[in-house]
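Missing here: one protein chain of the complex. Every other protein chain is in place.
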Amino acid sequence: MQFDTPATTNPIDNLKVVGQPIHRIDGQLKTTGRAMYAYEWHDPNMRYAYGYPVGSAIAKGRITSMDVSAAKRSPGVLAVVTTLDIGERKKGKFNTAKLFGGDEVQHYHQAIAVVVAETFEQARRSRAGQGRLCRGKGCIRPR
Amino acid sequence: MRAFTYERASSVEAAAKAVASNAETKFIAGGTNLLDLMKLEIETPTHLIDINGLGLDRIESTPEGGLRIGALVRNTDLAAHETVRRDYGLLSRALVAGASGQLRNKATTAGNLLQRTRCPYFYDPNQPCNKRQPGSGCSAIGGFSRQHAVVGVSESCIATHPSDMAIAMRALDAVIETVKADGSRRSVPIADFHRLPGDTPDIETVLERGEFITAVLLPPPIGGNHIYRKVRDRASYAFALVSVGAVIQSDGTGRIAVGGVAHKPWRIEAAEAELPKGARAAAGVLLADAHPTEQNRFKVDLVERTLGAVIAEARG
Partner (left out) sequence: MPSQTQLELSRRDLLISSAATIAVTGAVTPAAAQSPGNEMAHTSKVSFTVNGERRDLEVDNRTSLLDALREHLHLTGTKKGCDHGQCGACTVMVDGHRINSCLTLAVMHEGDRITTIEGLGQPGNLHPMQAAFVKHDGFQCGYCTPGQICSSVAVLEEIKANIPSHVTGDLTAQAVVTPVEIRERMSGNICRCGAYSNILDAISEVAGIKA
């Protein structure tokens, strides 16, 4: 763009578009609780499961093993997926933190597993009910 | 949250007995502290007894000219009550300085007294905490202790009691009325109700298992200027770094209780005797045995300055 002629008034200066108190098109939906956020879409024909993340109890280190057998036996639990189940994954172009997968813990409460259960309360309980999924020396090596 | 069975209490006595007979049974009233802790599995009852329907939500004048406040009176209702605003203004001021409108609408008088510390290490089950797990250690000592206690502390625990209402009740000489599991009743002055941590920070009050708070009794009004001054990191919706609840009479004498500095509301009658001499003298007695950490040392000066501001405000 060449700036070689005097600027004249434009639609922004005229405040014909910018600066007008135009109502947002989603306003009526958001203010009445009818706007559907991603989690809130509900198909009555589908059965839904609930996932609850398990956060690392250490801030930095490597996980050498995880024992999820007790979590898997908890009421309503359908599956437990741990970061060790997923191999280390390459970061995408815009990722800063590493993706879920692999054995490295980079920050406190980093998600190291997800518990999937039939209800939210069951998923939340089983993650905690087992204490840490990873117990004992050598299981997590803090750095 | 651990799975639990649930019932609505049929009577105070039955509820007290049920809780006394089972260590994993708890009362639930407003639930604004208990459910918070249950979600984090810091509290793990297997049976809850809902005590909301027992009619303990009245505020009544007593023949002696005092006020009996039912244990289940909501914080909002207590703060808004005509007699409280007029004759026990410190209590209204303290109540509305705490929490949010939504929480005050649900929280109860007894629940407010019984609420537990917000120490972040207490709240993190991954961290050692003698209150949560006796003997495991205190992460706050040597950790981030800016918001912790400066007085009445021990090597086991430096947590504070978070309640604003309790500060006002301490200054107003409230008495807590209870029913025990065996049906016997007693009255506990609030000064004796909350414990210091000592070696057993997990034991926070003198209540016995199943002991049911039915009401809080306020003595007849004492007049004076009622001021609650809360110093905190935000203008609203934050716990106190330091708070001062005071009733100052026109001759400069009065009562002061301090919040944010100890495991219980902090009041020392000998400090009150120094009030006419000013904030430095009074604060000096109040915090004579202070053992702050490097991070919360500022609270010692802050108490004196806050008290000074309160005295100045009372003079008008």
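Which chain is which? They are A and B, in the order written, and residues in each are numbered from 1.
Here, a contact is a pair of C-beta atoms (placed from the backbone, for glycine too) under 8 Å apart; a residue touches a chain by one contact, two chains touch by 3 or more.
No experiment lies behind these values; they were computed from the predicted model shown.
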item	value
Residue of B:Ala20, B:Leu35, B:Ile141 or B:Val231 in touch with the missing chain, whole complex considered	B:Leu35
Hidden partner chain, residues of chain A it touches	21, 23-24, 26-37, 39-40, 42, 119-122, 125
Positions on chain B contacted by the hidden chain, ascending	1, 3-8, 10, 28, 31-32, 35-36, 39, 47-48, 50, 52-53, 76, 79-80, 85-86, 89, 92-93, 96-97, 99-103, 105-106, 235-237
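Heads up, the rule we're going with is that only the chains that are shown with their structure count from here on.
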item	value
Distance between the centres, which are taken as Cα means, of chain B and chain A, whole angstrom	37
Sites on chain B touched by chain A in the complex	1-3, 39, 41, 125-126
Chain B-facing residues of chain A, complex	57, 75, 121, 124-125, 128-129
